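Of the protein chains in this complex, one is absent; all others appear in place.
The block that comes next holds chain A.
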Amino acid sequence: MAHIVELSVVPPPLRSDWTPPQSTGKSIAPLVERRLIPAGSAYLAHVKRAVHNLSFEEHDKHAEEERKRLEALYGNGTNGEDDLGVGDEEETEDLLSLDPKEWKKQDHYAVLGLSHLRYRATDEQIKIAHRKKVLKHHPDKKAGVAGETNDDAFFKCIQKAMEVLTNSERRRQFDSVDPHYESLEDEVPTEKEVKSAKDPNSYFFKSFGPVFEREARFSKKQPVPLLGEYNDGKEQVEGFYDFWYNFDSWRSFEYLDKEVNEGSDSRDDKRYTEKKNKSERARRKKEDTARVRQLVDLTLGLDPRIKRIKQEEKEAREAKKKGKTGGANGVSAKQKAEEEKKKAEEEAKKKEEEEKVARAEAKKAKAAAANAAKKARRAARADGADA
């Protein structure tokens, strides 16, 4: 860029009688020969202009391009280390005031600023996020800051989170009961919701899709077939339900164990707690399996694809049938005769039955008539006796 010099002088207004004088056509005073000292970036620029035969504007453009190229190459001021997109999440007041003693209740992902990744965070990302957090919250950094001097609570939280998340077993235990997803688990759409939706079809996929995506993380078998879309074939749909009815989950609930009271020496106490924890784990696991089963049941019941597939199958059948009737001309006479015979038989049967019914009715009518005559005679007799 052209270097612009800002001057602080302010020339006064133009003299009113001033008119631009005639150009004299004179040149500047003769030039003097000098020898440059070959030093500094200005000399480099001077030589570049001379060598490449550039004007000032062209050189400006060149320099600008070069600067941009270098910037793109080396990154603007950064040392080019990729932070894998972690470590710049906002830290809320609540998060910073976490109590390290209550570490079991903290959201380790949120503490490390990984709440947008959660179980998807790679080990590398966790490492980088931890490093960034430590750089920011190390107690040594806060030593000089006025106020509380010994405030390393959040730092302890960070260390605890790191401890949990870098151990793959403990991380799975935490992932099993990740508070973020637990709250979501209750939000499974109900039957009513799906049915009352404007477009139940798309609502079904929209609402159940993410649910299965979420649940898929617990599967021991990967990849997991996901809900898919309306136009999936029968095989896919069946595969999906097959998988989910036989869902094999690694989810476990050790994380929620009640801790054995460290202070007590009582073996019985310990055993009791352990037993209780074990049963509690089993119960929760059972509940979870039931929950998944229920979810799959519900999905199956509401799945518009099942209806569609049935419909399609029926249509296929009917189409088949129709195809049969449409092409019946060539069917053998025997068959026809048989059919007619069948028809005749049926008709005979019908007739017979009809006759039967008629006979019975006639019988009934006869009896009724006899009854009526009897009644009449009795009445006449009674009348005669009265007279």
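We adopt the following convention: a residue touches a chain if its C-beta (ideal position, glycine included) is under 8 Å from a C-beta of that chain, and two chains touch if they have at least 3 such contacts; residues count from 1.
One rule holds for everything that comes next: contacts and distances are computed from a predicted model.
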Among "Abscisic acid receptor PYL5", "Transcription factor IBH1", "Hsp70 protein-domain-containing protein" or "Isocitrate dehydrogenase [NAD] subunit, mitochondrial", UniProt-listed name of the chain not shown
"Hsp70 protein-domain-containing protein"
Given A:26, A:198 or A:267, the correct residue touching the omitted chain is A:26
Note that chain A touches the absent chain at residues 2-16, 18, 20-21, 23-52, 56, 70, 74, 80, 82
